[in-house]
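Just one protein chain is left out here, and the rest sit where they should.
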Amino acid sequence: MNEPDCNPNQETFVINLGPQHPATHGVLRVKLTMDGEYIVHAEPVLGYIHRMHEKMGENRTWAQFLPNTARLDYLGALSYNHGYVQVVERAAGIEVPERAEYIRVITVELNRIASHLLWYGAFVLDLGGFTPLLYAFDDREHVLDLLESVTGARLTFCYFRFGGVYNDIDEPFITGTRAFIKRLRSRLPDYHNLVTKNIIMIKRLKEVGPISAEMCRRYGATGPVLRGSGVCYDVRKNEPYSVYPELDFDIPVYSECDSMARYMVRMDEIDQCLRIIEQALDKLPDGPVMAEKAPKIIKPPVGDYYGAVEAARGTFGIRVVSDGTNTPYRMKLRSPTFSNLSLFGEASRGMLLADALALMGSLDLVIPEIDR
Amino acid sequence: MSMLCETLKEDFLALAPLALVDTDYKAKGYQLDITVAPAQVVEAATIMNRRGYTLEAVTGVDWLASAGPKPAKKAAPAEGEEEPVEAPGAPVAEQMEVVYDYTNTGQELCRVVVRCRIPRANPELPTVSGVFSGANWHERETHDFFGIRFLGHPDLSPLLLPEDADFHPLLKDFRV
Amino acid sequence: MGKENLQSAIVQFAALDQLLALGRANSLWPMTFGLACCAIEMMAAGASRFDLARFGAEVFRPSPRQCDVMIVAGTISKKMAPAVQTLYDQMPEPKWVIAMGNCAISGGPFVFEGQYGIVEGADKLFPVDVFIPGCPPRPEALIEGILELEEKITGTRRWPRVEAG
Partner (left out) sequence: MSGYFCELYSGTKSLFVGLGITFRYMLKPVVTLQYPHESLPMSARFRGHIELIGDEETGAPKCVVCGMCQKGCPSNCISLAGEKPEGGKGKVLTSYILDFTKCSLCGQCVESCKFGAIRFSKDYNLAGPRKEAYIFDLLKRLEEKGR
C-alpha cells in the first residue's frame, strides 16, 4: 500500500473500507488514512458497479433506454423515469396530457416515500438499531404493493412513456393509496418516538458531520444534503416541472448542517409527500393518459437538451445530445449522489471513524447511481 | 430572462467569449449558452463562483466529423443574439467538446451552459477544480470516458474504470 | 458443489451425513453482499413480510469466514470481479452460491455488443448452485431459491411447492 501523504511525524495507517462492507450500502470503497480513531484523509474509490449506462445510451434507441433509467437509482426509479421522459419530451416537443402528469406525480411521490423509508431503516441499521428497519419495510411493502398494481414491478419500474404513462390508474389504487396515507400518518409518530427522540440517536447525530452551505455549493451537492444545510433548493419549487406548481407543499429546511438535520429533512419530506399525493388524488382530472400525437419512433431535432428533476437524493440532471436519428448521440447522466459523495473526503477529515459512517449514512448513497 | 441571467451576461460580455446565446428555456432546458476558448474556462468558472452559482456537472462530447450533426451556421460572437442557434459552434474538424452545467441554488432560476471546443487530436484544457472542488471528480470521470486531459488537475487516475484502464469507452471510435 | 466437496471419510456414516446435511440446509448463513438492485429485494426478503428467518437463513454475516452461502445479488463489474472472487475463496467449505437476478446469471440487460465493463454471469467466476431469474426477482423467488438449495443439500424438499399463476 502506498505511503499516505501526511505529516511524517504522525503515526498513521491506512484502512480499506469496502468494497464489500455493510455500511457502504453497496460496493463503495473508501481508502481511509487514520490516526488512531481519527480520519486524516478519506478517499472514496468508485467504479465497482460501473454499468456503462452512458455508453448504452448511445447504443440504444430513445425508447429502449427507458429501462436503464430505472436501474440507476433503483430506490427512486420513477423519478429517473420522469427525468428522462421529460427531457425527451422537451426535445421532441411532445405534450403530455394532464392526467398523465398527475399520475406521474402520485407515483413518483409514492416512490420517494418508499425510498426514504428504506433509507430510514438502513440508516438506523448503520447506527446499530435493527428494529426500525422492520417497521420501515412493513410500510414500504404497502407502497410497493400499490406501485406494483399499476406498474407491474416492485423496484425497477419502467412505467412512464414519452407522452404519458403506460397504464391508467384504477379505483382500487386510489382507495388503496388513501388508506396508505392514513396508515403512514398514524405510523410516523411511532417512527419519531422510536428513533428521532431516542437518546442514542440524538447523541450520535447531533453536531456530527457538519456540511456547510458553502461546501455544498462548491461540490454541487443537492437534495436533502443541501436542505439540511439551510439552503431551500428543490427543483420541484425552483424549477417547477410537471404539475408541481399546482400543488401546495413545503420544502423542509434545517439549518443545523449536521447529520440530524439531514435525517429530519427526509423525515419531514415523507410528510410532505403524503400531502402532495393527497392533493394530486383530489385534483386528478379525467382524460387520456397518453398523448394522442406521440410519435411511435422518436427522433428529436438536432441539438442538446437539459432536464432536471428532484429525485429522492437530489437533483437528477440529464443532458441529451441528439443528432436527429433514433439513437441519442450522447447521454450524460448527472446523478445527485455522485456530487453528494464527492464532499465526503473533505467533510470527514478529523472525524471519528464511527461518526464518519453516520455521515456517510446521512448522505443516502446508492452506489449504482454514482458509478452509472 | 431573469435579472440574474442579465447580470451574468454582462459579466461574460466583459470576458469576450466566442459565443453567447440566449436560449429558449422551454425548448432547451437552460437559459444561457456560452462558448468560450480553452484559456477562458477557468475565468468563466471564477465568474460563476463569484456570482454564487454551483457546478452541476462536467462532461464531454466527442464530435467525430463524420458522425456529428450537420454543421449549423457559426454562431456570431456576443452582442446578445436573440434567435436560438442549434449546436453553437458546430464541428468543422474532429473536435471534443467539454460542457459545464452551472445552475443557481438561489430563488431565481438560471441555468447556464458553458462549452469549450478543443481539438480531438490533442484534447487538453485547464482544470476548474481549483475553483469548484466538485469539478475534481467530474473532470476525472470525463478523463476516464474521453481521455481529455485537464491541465493542473491534482489526480487524473481512473475514477469509474478499473485502476489500470487505458481505454476511453465513450469515444465514438472506441472498440473493445 | 456441496456434498461432493467434503473429503470422503474412511468409514461412511450415511445417517450422520444426512443429519449434518439437514442441519446445514436449515441454517444457511448468507453473506451480506449486495451489489445492486437485487440486494434491495434481498433486504426485503429478510424483513418483516417475507422473513427469511423462518428458514434459518436470516443471519446475514458481513464476513465471508462465517458464511455458507453467497447470494450474488447484482451486476458483477470487471472492477469488482477480483473482490467477488476473493470473497468466494475466503468462504469455508462447504459453500454454495446463489445467483440472484438476471445480471448475476448472464449479465442481464447490461450485455450489449461492445460492452467493456461487466462480467457476463457469476458462473464465469465460480460454480453457481441456484439461479433465480428476474429483474429483480421478487422476494418469494429468493425464498424459493433458498428452498431449492435446501433441496440440493438434503435431497428432499421439506416445504410445499407453490404453483404460480
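List of remarks:
Per-chain numbering from 1; labels A, B and C assigned in written order.
Keep in mind that, in the parts below, contacts are C-beta pairs under 8 Å (C-beta built on N, C-alpha and C of every residue); 3 or more make two chains touch, one makes a residue touch a chain.
Note that this is a predicted model, so its numbers are computed, not measured.
The hidden chain, counted over the whole complex, makes contact with A, C.
Contact with the undisplayed chain is limited, among A:Gln20, A:Gln86 or A:Thr151, to A:Thr151. Listed residues A:Tyr48, A:Phe65 or A:Tyr244: the one in touch with the omitted chain is A:Phe65. Interface note for the absent chain: among C:Ala25, C:Ile105 or C:Ile118, the touching residue is C:Ile105. Hidden from this view is one chain, which touches chain C at 48-51, 54, 99, 102, 105-109, 111-112, 121, 123, 128-135, 137-138, 140-145, 147-148, 152, 159-162, 164-165. Residues 60, 63-68, 71, 131, 135, 138, 145, 148-153, 156, 158, 166-167, 190, 193-195, 197-199 of chain A touch the missing chain (whole complex, contact as defined above).
Here is the rule we use: only the chains that are shown with their structure count from here on.
Taken as a contact graph, with one node per protein chain and an edge wherever two chains touch, the assembly is complete, since every chain touches every other chain. Summarising the inter-chain layout, the chain whose CA centre lies farthest from the centre of chain C is B.
Taking each chain's centre as the mean of its C-alpha atoms, chain A lies 29 Å from chain C.
Per-chain Cα centroids separate chain A from chain B by 26 Å. Annotation for chain A: residues touching 2 or more other chains are 47, 50, 52, 55, 371.
Residues of chain B found to touch two or more other chains are 161-162, 169. Taken in their complex, chain A has these residues touching chain B: 46-47, 50, 52, 54-55, 58, 87, 90, 93, 215-222, 226, 231-233, 238-239, 301-308, 315, 317, 319, 321, 323-324, 329-330, 332, 334, 338-339, 342-343, 346, 371-372.
By the touch criterion stated above, chain C contacts chain B in their complex at residues 78-79, 114-117. Of all residues in chain B, those touching chain C in their complex are 161-163, 167, 169, 174-176.
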